[in-house]
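Here's a structure for you.
Heads up, one of the protein chains got dropped from this complex, but the rest are sitting where they should.
Naming follows writing order (A and B), and every chain is counted from residue 1.
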Amino acid sequence: MTRSMVERTPGWVYALYLAIALAGLGVPLSLAGEGFVRWLAQTRSIATFDVTLQVLAGGILQGGLYAVIAMGLTMIFGVMRIINVAHGEFLMMGAYAAFIFFMWLLPRELHSLFTLNIGMAILGVGVFLLLCLPLMFLFGMGVQRLVLNPVVGGPELTPLLITFGLSLILINASISIFSSDFRAIPYLSGALVVGPLALGYPQVVSFIVSAAITGSVFAFLKFSRLGKAVRATAQNAEVALVCGINVERIYLYTFGLGAALAATGGVLTSIQLPFFPEIGAIYILRSFAIIILGGRGNYLGALVGGIILGVIEGLISFFIPMGSRLQELAAYTLMVLLLLVRPRGLLGGIADE
Amino acid sequence: MTRYTSWLWAIVPILGFAAALVLGAVATPPAALAQEPLTIGGAMSLTGRYSEPAGRMADGRTFAMEEINARGGLLGRPVKLVMRDDRSDPSTAVKLYERLLTEENVDLCLAPYSSPITEAVASITERYKCPIVADGAATRSIWEKGRKYIFGLVGPSEDYLRGAVEIAAKQGYKRIAIINEDSLFSKAAAAGAESYARQHGMEVVLREEYPRTATDFRPLLLKIKALNADVIAGGSYFVDAAAITRQMKELNITPKLWAATVGPGLPRFTEDLGPLAEYVLGSTQWEPVPALGYPGIKEYIERFEKRFGYKPNYHAAQGTAAMLILEEAVKRAGTLDREAVRAQLTQLDMTTHYGRFKVDETGFNSGKGLLLFQIIKGERRLVWPDESREVQPIVPFPPWDKRPSK
Partner (left out) sequence: MSNRTLQDSVRPAALPLGGKLPARQRTLQLAAMGGALLLLLLWPAMTNIYRISFVFFLLQYVVLASSWNIISGFTGYVSFGHVAFFGIGSYTTAILVAKHGWPWYLTLPLAGLLPVAWAAFIGYPCLRLKGPYFAISMMGLNEALRVVALVWESLTGGGFGITMPNVENSLETYYAGLAVAALTVAMCYAIAHSRFGLRLAAIREDETAAEAMGINTTAHKMYAFMLSAFWPGVIGGIVAYKLLYIEPDSTFFIIITVNMITMAMLGGKGTVLGPVIGTAILYTAQELVWWHLPWLHLIAYGAFIILIVLFMPRGIMGFLIDRGWVAKGVIQ
């Protein structure tokens, strides 16, 4: 009769942790007593309905972007049990691909086409994605075939390190090719005004595109044969093999798809900010937090998790003094909290044996 | 043969170590001969977050080196620059300087870029008594620690936003929001802005920091808008300044005045943001504008542009100036002896294309102030201080819908 670690932990340990947590919260609060009161007053004055709605909307839009990135990661994690540390670098590749396309390949006259209005902007991104995604898909497949296939099913540290090595190579290769300079794409700027909300055009475009792509991936996974095969492999690769699914091929496709999704995120990022080779690092930990929030291999969870994280970050930034600094902490804290309390994720992931 | 061959336990680590020693010895440069070039060593951030400005500084130094060599070298010997990558990481820079000073035995040293790295490296150069002209650091605290071998060149980070604050105060604006990135330089710039604001009787309605990885400033901007700030001052680098400006347009927030550090001074800011960059105020140590009137500035701009294909920005000019100052000090000392060179640097009072160099007793260059420019029609035009002004600043900023193009 074995006892798990949870059962072994005596009650006083839980009490101790609770005490420390309360102290951790209470002490700064009491020290900042009057500051807290002032903060409450200030917040009440600035947190009008309109503004709060704006913050929420901004968070949701941002979350849509996170969701697309996280979806690729959760797919890879779900099917192959591989934590792809190079996911951020796939994103970076997508961004640079967009850069090459918009700045070098596209003749200058056509530039203004895409900045004309929002319809053309979406079209532009869409056209570009049609070109870029198959390439990234092939690239992902290549990576999987070359370096990851030999180690699927082995200890989990191995693919972690391999993908880390891959990320180093990708970052430094792009530094050599593009230099560390910041690049940007001149894109539609300004905002879509919907009632009291001002939604930035790049964000709206990225949300629409993310939603479209996420929706297609859902549909693919749910309704198509290949999608069902992917889900089956995620649940239990051996049984799937027995059922006649070509598991190796599924691994190839999954990784390719994951890479393509990351690149989509990259393209959408490139229209919002100046980017640089190390930009992947900004998104990777957030993506980890999201897939843990959503649960391993749970695609809806990735979407929901992404939006939740986006909203929480926006709220912390707005309401908490010094909130912008703490917004980084939000992702890590959420992640660690969830791992402790509910490692299966909010929506429950594929169970680990 | 028994399987317990444990003598291999001994051989493997010793062999590995011996191999390392041999490789290290082989990699050592040969002993220096008499007419060898004069080596000046330093760190340069080829990779990492500082690579853009550091790259320009490196260009400036290369330019100076070529000039000096064209003039016959220093003390009759050709000058060679040994610049190595510090990966924008202070601990790597420390190891680099230790190596340069003890293993490579460089004759003189150059400073790295950025205040944290300079702060880390300053202890090493102090220990080896190698004087350096810190062309990459603007934070006063580096000079407040009683160091004798580090000499400042640039105006202090605390003063970067001073011009913006003064213009705002002159216009009678009362409410200012100060934001900054949480690194050494930006914090100092913001702290300076805050103290100047208070001196002028302005109310600091918001003072917030954001992490370097922040990309979404909309909640912060919304807060600022809700607090009705007239002026926004930012201690920023490049990505944040660009993102904030873009997001201001999205949210249709037009402060009466928006000033940022570093970002607007980089050529890419105007290239990438296009018409959005209009009216943004930026601080700079120097601008490639002959009207500044410093000796040799016009020829410098022309020759630099011919050599590198772009007009020098202030990082490049700093790099060149540091080399020229070092050259002058060595020439006056007549020797490479570090104490003599140091003594010359303490007394030196010279004006290069960059401005005046004269240090006070802490080693800081108190003769140098900062300049404020405004981006007007895509060009950076100086608007402050009065003696360097090219045009009058356009404040308040016209709101977004009243501006010319998209």
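The definition used in the following text is that a residue touches a chain if its C-beta (ideal position, glycine included) is under 8 Å from a C-beta of that chain, and two chains touch if they have at least 3 such contacts.
Not measured: the values here are computed from a predicted model.
Here the missing chain is touched by one residue of A:F128, A:F275 or A:F288, and it is A:F288.
Interface note: of A:F139, A:F164 or A:F319, the residue touching the hidden chain in the full complex is A:F164.
For chain B, the residues in touch with the chain missing from this view are 3-14, 16-17, 19-20, 23-24, 27, 46-47, 84-85, 89-91, 94-95, 98-99, 101-103, 116, 119-120, 123, 126-127, 141, 145, 147, 182-184, 187, 211.
Not every partner is drawn; the one left out touches chain A at residues 2-6, 8-9, 13, 17, 20, 77, 81, 83, 147, 150-158, 160-162, 164-173, 176, 285, 288-289, 292, 322, 325-326, 328-329, 332-333, 335-336, 339-340, 343, 352.
Criterion: only the chains that are shown with their structure count from here on.
With centres taken as mean Cα positions, chain B sits 34 Å from chain A.
Within the complex formed with chain B, the chain A residues making contact are 45-46, 48, 51, 54-55, 58, 62, 115, 172, 175, 179-184, 186, 189-191, 193, 198-203, 272-274, 276, 278, 281-282, 313-315, 317-318, 321-325, 327-328. Chain B contributes residues 46-49, 51-52, 55, 179, 182, 208-211, 213-220, 222-223, 226-227, 238-239, 242-243, 246-247, 249-252, 268, 272-274, 276, 400, 406 to its touches with chain A in the complex.
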